[in-house]
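Excluded from the complex is one protein chain; the other protein chains are retained at their positions.
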Amino acid sequence: MIIVLKPDITEKQIQHIEERIKKLGLKPILSRGVERSLIGVIGEEDKLRATPLEAIEGVEKVMAVLKPYKLASRDFKRESSVVSIKDVQVGGKSIVVMAGPCSVESAELLSEVGHLIKKAGAKILRGGAFKPRTSPYSFQGLGEEGLKYLKKVGSKEGLPVVTEVMDPRQIALVDKYADAFQIGARNMQNFDLLKEVGKTKKPVVLKRGMSATIKDLLMSAEYILSEGNMNVILCERGIRTFEDATRNTLDLSAVAVIKQLSHLPVIVDPSHATGKWDLVAPMSMAAIAAGCDGLMIEVHTNPEEALSDGSQSLKPEKFEELMNMTKKVAEAVGRLM
Amino acid sequence: MIIVLKPDITEKQIQHIEERIKKLGLKPILSRGVERSLIGVIGEEDKLRATPLEAIEGVEKVMAVLKPYKLASRDFKRESSVVSIKDVQVGGKSIVVMAGPCSVESAELLSEVGHLIKKAGAKILRGGAFKPRTSPYSFQGLGEEGLKYLKKVGSKEGLPVVTEVMDPRQIALVDKYADAFQIGARNMQNFDLLKEVGKTKKPVVLKRGMSATIKDLLMSAEYILSEGNMNVILCERGIRTFEDATRNTLDLSAVAVIKQLSHLPVIVDPSHATGKWDLVAPMSMAAIAAGCDGLMIEVHTNPEEALSDGSQSLKPEKFEELMNMTKKVAEAVGRLM
Amino acid sequence: MIIVLKPDITEKQIQHIEERIKKLGLKPILSRGVERSLIGVIGEEDKLRATPLEAIEGVEKVMAVLKPYKLASRDFKRESSVVSIKDVQVGGKSIVVMAGPCSVESAELLSEVGHLIKKAGAKILRGGAFKPRTSPYSFQGLGEEGLKYLKKVGSKEGLPVVTEVMDPRQIALVDKYADAFQIGARNMQNFDLLKEVGKTKKPVVLKRGMSATIKDLLMSAEYILSEGNMNVILCERGIRTFEDATRNTLDLSAVAVIKQLSHLPVIVDPSHATGKWDLVAPMSMAAIAAGCDGLMIEVHTNPEEALSDGSQSLKPEKFEELMNMTKKVAEAVGRLM
Partner (left out) sequence: MIIVLKPDITEKQIQHIEERIKKLGLKPILSRGVERSLIGVIGEEDKLRATPLEAIEGVEKVMAVLKPYKLASRDFKRESSVVSIKDVQVGGKSIVVMAGPCSVESAELLSEVGHLIKKAGAKILRGGAFKPRTSPYSFQGLGEEGLKYLKKVGSKEGLPVVTEVMDPRQIALVDKYADAFQIGARNMQNFDLLKEVGKTKKPVVLKRGMSATIKDLLMSAEYILSEGNMNVILCERGIRTFEDATRNTLDLSAVAVIKQLSHLPVIVDPSHATGKWDLVAPMSMAAIAAGCDGLMIEVHTNPEEALSDGSQSLKPEKFEELMNMTKKVAEAVGRLM
């Protein structure tokens, strides 16, 4: 931690800051400069992080030297982590595609979609039983009924199942049916929910919040990891910007940045990021080229009657095309599909 | 709802869209233009809102005519709502100041701060017992113990108490001690939590999410209102932008815009918005001049030892100054304090 | 400048960095830590600023201790600057209102508006003769004819005149007619233009770009100041964010922040920031409460026939109301109008 002092700081104020630091068991090192003086702090930066140094008179700004996350960091674990959802490994050489309808609407739909995505090469079935909808008047999901359909179709097709959990009270129920939890973008900083999924050992797909920095995302992962659950998969799904041609702005640099900062696997959801089905294929290919470990894609047999997010869902034949196209890109960057 | 058709749409596709609309019990009106044709839809727009029209081939874009929220809208209720937190009215002629420490850290601190803010003219005591912290390693709040201190100090000083609830499982507990619930920015779209506070009759201070539009905020309010709880107070607390001189960017236009769109009271939290204690006073005055109904301000007797958000907390004497300054601005705009 | 080193940096790489620093005539101070080592640099930080230290192997990040602007900084000049546009002082105790139509459309319009705003208390006449329009098919301004009308009406009413200059080739011409130059938001980083107005001695109203940080704005001011023209007035006019209820998001915290960082006067343009005439009055009052030194407001006798920005223009009677309302707020915060 580096503390930059104001030009007009008094000696007494400097002493006060030094004492504060020593009281925490850390060592302050004062360095006087012509325009600004600094105090460098030696010892565990974390102890200082909780201290509002900027509230002390005479302090101009405080600059952190270290990253605030530990277990999520590549400094903590050099080699990339592989997270297994049942027998499917995410983070290895193969790029894993998770696909399915936005929401589980009926047994028939799910069964049909499940069969078709499996045939096309998807490895995991996704579908929402509990749906976070902006409007209270929109379809809110089938709940346990939807979970049952997911488990049934997953078993039949041999596809592990991932589904969203929105409320700590749903965890036990979802745990019975799903092979991995999904934490949605709107709940990325629902810390109680993070802690609770952290207490299970089940893999968690953690989606980046719309206004979350990469650092925020890694801090939210840290909540899960620090509870003992190391099976975290990060998911880039677009951030909120001024551009309104797409629903959100897919931040593919984040994939490459996370790969540098963290050992955790990263997947990309181009369906929610763009909100438009005809952008899903190009963005899927771009995501793979950027280095992601998997994709999460919405597929619906009849998008125009979908109860949620129809405009971003692919028809099964388009999904099959996408699988063929992405396979070539995966090979070009030395990955398998 | 207006559906803009692509220039190369076929007659068959137009018919298909018209049939879809009729099937929903609505009436399509085709209007052919030189460059683009349109279909206007007469009837309840809500039915269409759930239908992914953009997924239909030949559709270029869909434009909503009506607002997606109802109960939160000024179209629904012309006169401004006044929400009572015990005997304190928010949304009337008086500007209500809610103040207190970011988190309840000890009985002593709270007692002292409670006394001083009361003396300075605050009408409601705020303080967090459950804290949403970015890092799992930061102080997470005292929980029920903190709630007890809040109730005790509130009773002693005659100040109603507002405190954050982060998890549906905390509602019953918080309900025993607090006079109003606060939903934090990170939980603005925690829809299960919104529904649950909607089922109580207790006032709810709903903070705007960092990446929430004004429309999103009103939709989240709608979740609470539609469960039957009409006691919602909206709170502007800054949005996330590229500017990093302040923690967030306080959007004071939002106050004036919400006043046009909705009948609900609006307060402003300049402490979290700016993240800097020396910006709290100017932004408080600006908020009142912009038309808000109240302020939420962090006060701490010793900010540099605060367990959370010390750098944005005011010392009691600075708070007293602020109260004097804001009072003059309130009078200048025809309000009381 | 603090250079944070990667955990796996080699001794040879450290030496290389130290040599680079010494070659610039600066002194490196190595500080070894448990998790990270640092190199602090003593001497003129500017010399290092131009050096891409992040391009050197082994460097994790570089943190600047000093601000990159000099002449615009309060470190350079403690007391607030007052800029005179003819006999009108901006930055003193009085809040100065600049008003007029978005563009000069005709001699009649300008004459009428000029007379009415003067009567209502405005101190400076504004109006565009050269207009930066998003579309090449929109009205581009009257050019020199418009400048002539401005000068004429300004003389008649005794109002100094400010008008936008978009191109270095227009400066000599505009200089003949106007009392102050305006640099628009889209040209805030048109560095050649900044240098050229810097070479004149005439006051410059420099508008913040839509995606400019406060630091960027001060750096652009530095371009003008460093050419010898100290008569710079900064103007906050909204930044681009995801919120679409207003044209831009007015950042009033910026007013208070700039007052801390810089000695230059700051005015606010609520017309362009909000894009809506009915938000201009509340945002004008809020801007004054936040501490600004002036306002720039669009007034048109018949907004619905305005050739540009009609929807944000006030009718003269509304402007008069605004002047009365803002006067009270100005007095409440110890200013005059």
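Chains: A, B and C, in written order; residue numbering restarts at 1 for each.
Note that in this section a residue touches a chain if its C-beta (ideal position, glycine included) is under 8 Å from a C-beta of that chain, and two chains touch if they have at least 3 such contacts.
The model shown is predicted, which means the values in this text are computed figures rather than measured ones.
Peer 1: When the whole complex is taken into account, which chains on show are touched by the absent chain?
Peer 2: So, spelled out: the chain left out of view touches A, B, C.
Peer 1: Which subunit A residues touch the hidden chain?
Peer 2: Within subunit A, the residues touching the omitted chain are 211, 213-215, 239, 241-246, 249-257, 260, 273-274, 278-279, 282-283, 285-291, 325, 328-329, 331-333.
Peer 1: Taking the full complex into account, what residues of subunit B touch the chain not shown?
Peer 2: Counting only subunit B, the missing chain is touched by 2, 4, 7, 29, 31, 33, 35-36, 38, 40, 42, 45, 63, 65-66, 75, 240-242, 244.
Peer 1: Which residue numbers on subunit C touch the omitted chain?
Peer 2: Subunit C touches the missing chain through residues 20, 46, 49-56, 68-69, 132-139, 166-169, 186-187, 189-193, 195, 209-211, 216, 219, 222-223, 226-227, 239-240, 276-277, 303-307, 309-311, 313.
Everything that follows uses one rule, which is that only the chains that are shown with their structure count from here on.
Peer 1: Need the most distant chain from subunit B, centre defined as the mean of C-alpha atoms.
Peer 2: C
Peer 1: What chain is most central when centres are computed from CA atoms?
Peer 2: B
Peer 1: If you average the CA atoms of subunit A and of subunit C, how far apart do the two points sit, in angstrom?
Peer 2: Their C-alpha centroids are separated by 38 Å.
Peer 1: Could you give the separation in Å between the centres of subunit B and subunit C, each centre being the mean of its C-alpha atoms?
Peer 2: 31
Peer 1: Subunit A: which residues touch two or more other chains?
Peer 2: Within subunit A, the residues that touch at least two other chains are 240.
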